[in-house]
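Note that one protein chain of the assembly has been removed; the remaining protein chains are unaltered in position.
For reference, chains read A and B in written order, and residue numbers begin at 1 within each chain.
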Amino acid sequence: MSEKLVKTPKPYMNPYLAGLGLGLVLLMSYVIMGRGLGASGAFSTATAVAINSVAPAHATGNNFYSEYLGDGQQSPLKDWLVFEVLGVLVGGFISGMFAGRVKKSIEKGPRIANSKRLIFAVFGGMLMGFGAKLARGCTSGQALTGGAILNLGSWAFMMCVFGGAYMFAYFMRRQWL
Amino acid sequence: MMPYFKFDYFGSDTGLFFAFIIGIGFGWFLERAGFGTAKKLAAQFYFKDLTVFKVMFTAIVTAMLGIYFLSVFGFMDISELSVTTTYIVPQIVGGLMLGVGFVIGGYCPGTSVVACSTGKIDAVFFLIGVFLGIFIFAELYPLIENFSNSTNMGKVTMPAFFNIPYGIIVFLVVLMALGGFAGAEWAEKKFGYKKVEVINED
Partner (left out) sequence: MHELVNTRHNLQIDPHLHIWGWEIGVYLFLGGLVAGMMIISGFFIFTGRTKNTKCSCFLIPIIALIAISLGMLSLFLDLEHKLYVWRMYLTFQWTSPMSWGAWILLLVYPVLIVNVLLKLPEELYGNFPHLRKISEYLNSSHSILQTIGMISMIIGASLGMYTGVLLSALGARPLWNSSMLWILFLTSGLSSAAAFIHLVAREEEERRMLAKADNSFLIFEFVVIMLLLVGFLTSDQVHIEAVKLLLSGEYSAIFWVFVVSLGIVIPLIIQLMAVNNKIRHTVIAPIMVMLGGLILRFVIVSAGQASHWSGQVFR
């Protein structure tokens, strides 16, 4: 019986169809809430809450943290993006589960060691976290969301993301190819 | 009148439930598209697999057209949509950092959540990195606050900035996307994975 469970993962959706679905979700978000999607904002809230629980005085003294901590009327975790990212976690898992793609693994090219890949992952994440705060959003919160309502800053940001990635891709080829 | 939340059809607590449902949809389509694996995402930057570009622009075009037509037909008050303020220089710098981070780390914050949920260890490490990055940003914030808030252009959209009617910009974006899709298909044929394998066999 257990052999029957080991299945080859289903192929991915047609990219245009997936894009259409994603676009409709984004549209729904605008129609219902008047705002788009996001991700990095939820992590900022989580960071602020974590720092606030360890060093409250430090957190309230910092303009960045205090902005995410709100006015103290209700828990800062009762935030739109926090609940949205929770949904992303669940939605991703369910989709992966239905397609047989939930599997512990490290995604990388064949020419790089696992430990090196993980160090790169942390380092890339740090750049992303820092950059996303500077740009007031990440690929979902700024490029996708702002792109759909033709926000000037979002389009400039999006061009820079692709530009930066293509410029630096050469140096990272051993990791992926 | 849309957007419903801005016209008080429901409260912010109910909004959180919608956030969760919308997030499920978001995560579902990200995973379906294959954004749960860094290999597929990074392949974008070597012209091997342009799924990222295709999905992203189809999504932008879909949502943009939806919003445009809903507002043209009077269902939606477009001025109620939340627009983030443009700080052009910090956003350009941030965008470049994100791009470099993307190709080093292999994910962006949203896709890393999806990858975490499907068991990708590298995504977990990436997410730890994101938290560290935000932490560093926050700790340095007193020093970079001035730069971060510089070149404030207000809440400005492309039609307003270039002084071109909204519909024309929408049309141009659609044209650009269609051109981009054609280019992407061509690039995949030329540089895509299958071709590489054939060359290796020769």
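The working rule: contacts are C-beta pairs under 8 Å (C-beta built on N, C-alpha and C of every residue); 3 or more make two chains touch, one makes a residue touch a chain.
Since the model is a prediction, treat every value here as computed from it, not as a measurement.
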Chains shown that the absent chain touches, full complex: A, B
Candidates A:12, A:64 or A:83 - the one touching the absent chain: A:83
Identified contact with the non-displayed chain, of B:16, B:160 or B:174: B:16
Residues of subunit B (touch criterion as defined above) contacting the omitted chain: 10-11, 13-14, 16-17, 20
Residues from subunit A at the interface with the omitted partner, ascending: 1-2, 4-5, 74, 78, 83, 86, 90, 94, 97-98, 100, 102
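By our rule, only the chains that are shown with their structure count from here on.
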Centre-of-Cα separation between subunit B and subunit A, whole angstrom: 9
Subunit A residues touching subunit B - in the complex, by the definition given at the top: 12-13, 15-16, 18-40, 43-44, 46-48, 51, 62-65, 78, 80-81, 83-96, 99, 101-109, 117-118, 120-144, 146-169, 172-173, 175-177
